[in-house]
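Missing here: one protein chain of the complex. Every other protein chain is in place.
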Amino acid sequence: MVTAQSQPQSKETEQYNVIGTRPIRHDGVDKVTGAAQYGADLNLPGMLAGRVLRSPHAHARIVSIDTSKAEALDGVKAVITNADFPRAADAEIDTGEGTANLRWVLDNVIASDKVLYKGHAIAAVAATDHHIAEDALELIEVEYEVLSPVLDVRDAMVDGSPLLHDSLHTRELDGSTSDNASNTASHLQFTKGDIEEGFAEADVVIEREFETSMAHQGYIEPHNGTAYWRADGTLDVWTSTQGAFVVRDSVAPLLQLSPSQVKVTPMEIGGGFGGKIPVYLEPLAALLSQKTGRPVKLTMNREEVLLATGPTSGTYMRVRMGAKNDGTITAGEVHLAFEAGAYPGSPVGAGAMCSLAPYDIPNQKIDGYDVVVNKPKTAAYRAPGAPQAEFATESVLNELAEQLGHDPLEMRLKNASVEGNTTAAGMPFGVIGNVECMTAAQESPHWQSELEGPNRGRGVAQGFWFNIGFESSAYAQVNGDGTVPLVLGSTDIGGTRASIAMQLAETLGISSDDVHPHVVDTNSVGYTQVTGGSRTTFAGGWAAYECAMDIRKQMEQRAAQIWECDADDVAYGDDAIVRGPADEDGNERQFSFKELAGQLATSGGHIVGRADVNKTSSGPAFATHIVDVEVDPDTGKVDILRYTAVQDAGTAIHPAYVEGQMQGGVAQGVGMALNEEYFYDDSGDLKNASLLDYRMPTALDLPMIEPIIVEVPNPGHPYGVRGVGEVPIVPPAPAVRAAIANAIGVHMTELPMSPRAILDATVLDES
Amino acid sequence: MQAVKYARAESVAEAVRLLQEGGDGARPLAGGTDVIVQARERTRDIDLFVDIKHIPEVVDIRHGADGSLTIGAATPCYQIYGDATIAERFPILVDSTSLIGGTAIQGRASLGGNLCNSSPAADGIPSLIVLEAQVEIAGPNGRRTVAVEDFCTAPGRNVLGSGEFVVSLSFPAPAAGSGARFLRFIPRNEMDIAVTNAATQIRLNGDGSVAWARVAIGAVAPTPLLVSEAADALVGQPLSEDSIAAAASASRAAANPIDDMRGSVRQRVHLAGVLTERTIRHAAERAA
Amino acid sequence: MATEHIVVNCTINGESQTFLANERDSLLEALRDRIGLTGAKEGCNNGNCGACCVNMDGRIVNSCLVMAGECEGSEIRTVEGLAMGDQLTPLQNAFLEQAALQCGICTPGFLVAAEALLEQNPDPSEHEIRYWLAGNLCRCTGYDKIIKAVQQAAGQSVV
Partner (left out) sequence: MVTVLVPQSLRTLTDGEAVLTAEGHNLRAVIRDLAPRYPELAERLVNGDRIGRGLSLAINGDVVSTGLITKVPEGAEISIVPQISGG
């Protein structure tokens, strides 16, 4: 069994005292003792429990809703439907990292005239007890006019297929729209060079079609939302979210409140992976609270999570690539059709831009289509769009290498994107670790080892993801004992209190244990974007750095005041010693951080540092994964024997949590590769809406996952940080596909590559 | 959760009385790993749980002097696979009970519950069938015994009448030279419902020929199936590639599965053959 | 659909408790909603994720699959009962040192389950650990560091 390589390979981190070490996370004790308060753990005096009635149909017109019997049930305090909400404006709101149409946001929270997927919310109930609220749901009478559902992305694109939205027209990137209404919400295209010329130059051309299923983020904590609409018209919301400010900025316009009337407190969050950026329950809880005058807590059960919260897109993809005999890739053509779910907004744009990004291919043509279908509205899921698109392109690249007889890593190196190259989308690369990851993979013990035994195979794949920057805030005060409470707006989803506090500690030259990070509500810290997009350690860390520099400057000024000298003559050293000019007797004057902290109160008052940063230089992320599998040819089952994940982290602030992101991404990617799928019947009923039948990997399904951290510092960050969270979900599926092909000679064309699919492609193949 | 009451029975007679009084909405509660979910998700009308776990004979393991075995219907899986004598004489029961659910499920789930839930894919039932288990049922008219292969009648349905519940399962002593094995196929390595499962018990003569055999397959029909044609293909001759292939073919012929999210018809039929073959080989190894 | 309440007497984390539960409550609901012990989490409410794992009479169970009424006379131990004051158990310390949690929602269930494993098998193999914990889903870590934390708590060398 492989064991973890626990230290980063680069020597870069030796220049730091705190960065690169592995302290115990600040919120750790609370999380191993059960004391940490997650959203569903909240219990307020007088609180009511809510439940949501959901559509049994995938596509239907709502003829009538009668809530009177439910309202009459003893213990029921309020029942609401879409009609109880203020009419949503046809306006765009900021939903985290993008925008969304407010009317569609409201319709997804609670259906108006039509239900567009099984599980679409129709009504919500608040009662004295959740058992009663559940009973009340059975008393709500809804009359539907059932419509034909559209469940397949290619079917949905055909003229004459049932339309989800009569007003939806295909929008091109240039702003033009189609004459006829369509389920295709948008189309985009990127080109580079001359694609036909590129194929003409090729000695070998391979074209493959792929289909992938919707897959869910699968966080273990279901969604929840608690609201208390106070008599003074202000609204308190407590919820498990990746972005408290996004919840505020979604809830306020839906209820026609000012952001200043809404305070959102982010509770501890039990996983998100992108799926806890949209609002689902919070607006319902708020309106129920307004109606009842009491706090209302809404929670989803697992079935609701799978039915009605954002999975990632199912897709149809077609890729054609050509290469010369020497391995030079001359052309790449990519066609991506992504299911958006019930409302526009699949991650096809990002998928399109990622699809060929790791390679400098002179001739490219990439088309992407965003298509609505009668399935839940997709949400972001770890490197949204990239796992699908790069599954297709990496798979074809692996087949090209196989056909040409090239080592797949050598062929990648020959074509790798490097600094100065520009993608088909017109994005130039700065300093990136693409080649460094490939090289580290080549040098890894795994790649150097021999794989023996029947039905075993090895595969490799590359992954790329942009990473994003955006706005983060930090406040910190200096206490008299030299400890520093640090106030953050970023939900801590996987150790970011620690990774941000460590950057503050590094900058101040103090121990990370002396920094006490706290995640606070939207009234208590400056605007902070979502914990997502691999941005939190990057942007939060930058805010902490600037916050610490602010403190350093103020401490220099304070020392100067105490020493009665010019502040320009005082310097805060990286060793946390504040040095001034020699006194009249020629004695050196200096304060340690703690000494000066102890004098603040009596020398003019305390010091507060603050920063609000809005950075763009997030630094792209690359990863190279190697996997060994064994396939049981009689059952089609694939076992993962060995796994190595190489990734450029820029600088690994807390290497253990960087490794954890890599290993967790691999686990999700392997799940997507082998077993995770949304299984619908023809009526649009999701047949596997449970954690029994939506098969995420268990501890018994994975080996140890060996992480190799590469550090190519991001020049756009004071400590060289690149985001690490998302890219590790990208390479697993194509790497596993290549390993299966290497083991049994069959190239799969769908995800998941389940035992059923593998049997269908092998012993049960009737073609 | 439906409005369901909880009652604890201290004796078989009390359980029968509570179940009878409770009518159609009353259900025995053993490990609860299926029935609590059904009540919560309102997939079955239940308004009373009669907890039978405090009745001694329903939760114990008794080894007869003749090598026979009786297991109380509500005895949790972990006690069954943790019993050294069962592990030695009835290892196929360890096969089944150690892969029902995860560790926490095995702390509660029971073979009796698995049987009474009467799922076509139950991982306990094929093993019970090839071991020729007898089901002891208590009810308003006293006790009766049913052969386990006759117990299930349809998905989720069985021969239990009003006021009846399963007290225990009895197994004859395994004959010398016999061995048995249960296998299932699932996409993950744990925590799944069988796509298909199979069990074989086989008895070998001194000359290596098959004296007796019993093969059962699950998740390929409305109830777990005893496939006598598969056994017939083995008995009276030494085990050979041909006889094993014939038995596997018999299982494929007997399989009449459905397409659902857990498996396709073609996949299940194919797996019925694969698992029949594998359980025969493993059972023979245990017999030797 | 009337809701009735029942009185349950049991021992929770070493203290005898008498509490009023809704007759429909599971042990998980009773712990969280009636007693205020929110360490056990609801992840799936049908026994497939292990986030609600507690120890009942010496065995781990999914508390979502136990009716509150069944707990009469039983001994329950939850994640809140592992540490003695601020003295964490070796397993809890190992989870922190090995960074075996990210979001932390599955952690209480893993801790309760792994403590029970180590009680009955103080020196488990990697396979035994993975098998025992297969009913506890973690979506963040890929399990690697969780397995290592259990190995560390078992006194095994962890690379």
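Letters are used for the chains, namely A, B and C, taken in the order the chains are written, and counting of residues starts over at 1 for each.
Just so we're on the same page, contacts are C-beta pairs under 8 Å (C-beta built on N, C-alpha and C of every residue); 3 or more make two chains touch, one makes a residue touch a chain.
Since the model is a prediction, treat every value here as computed from it, not as a measurement.
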Output for the hidden chain's shown neighbours is A
In the full complex, which of A:470, A:563 or A:643 touches the chain missing from this view?
A:470
Which is it among A:60, A:425 or A:460 that touches the chain not included here?
A:425
Consider the whole complex, including the chain that is not shown, and state which of A:509, A:533, A:720 or A:755 touches that chain.
A:533
Please identify which residue in A:273, A:657 or A:694 touches the non-displayed chain.
A:273
List every residue of chain A that touches the chain not included in the displayed model.
92, 96-99, 171-176, 186-191, 217, 272-275, 277, 347, 349-350, 352-353, 365, 380-384, 422, 424-430, 465-471, 530, 532-535, 614-618, 620, 716, 723, 725-726
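The working rule: only the chains that are shown with their structure count from here on.
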Centroid from C-alpha atoms only, then distance chain A to chain C, rounded to Å. What do you get?
28
Residue numbers in chain B touching two or more further chains are 1, 3, 41, 102, 189-191
Touching at least 2 other chains, the residues of chain C are 1, 3, 24, 45-46, 48, 131, 133-136
Provide the residue numbers of chain A that touch chain B in the complex, in ascending order.
131, 134-135, 303, 634-637, 639, 674-675, 679, 687-688, 692-693, 695, 697-698, 700-701, 754-756, 759-760, 763-764
For chain B, which residues count as touching chain A in their complex?
1, 3, 41, 102, 185, 187-193, 195, 260-264, 266-267, 270-271, 274
Would you mind writing out the residues of chain A in touch with chain C in their complex?
1, 3-4, 6, 22, 24-25, 27-29, 31-38, 40-41, 43, 73, 75, 129, 131-132, 135, 217-222, 268-273, 299, 301-302, 493-495, 654, 656-657, 659-661, 663-668, 690-692, 696-700, 702, 704-705
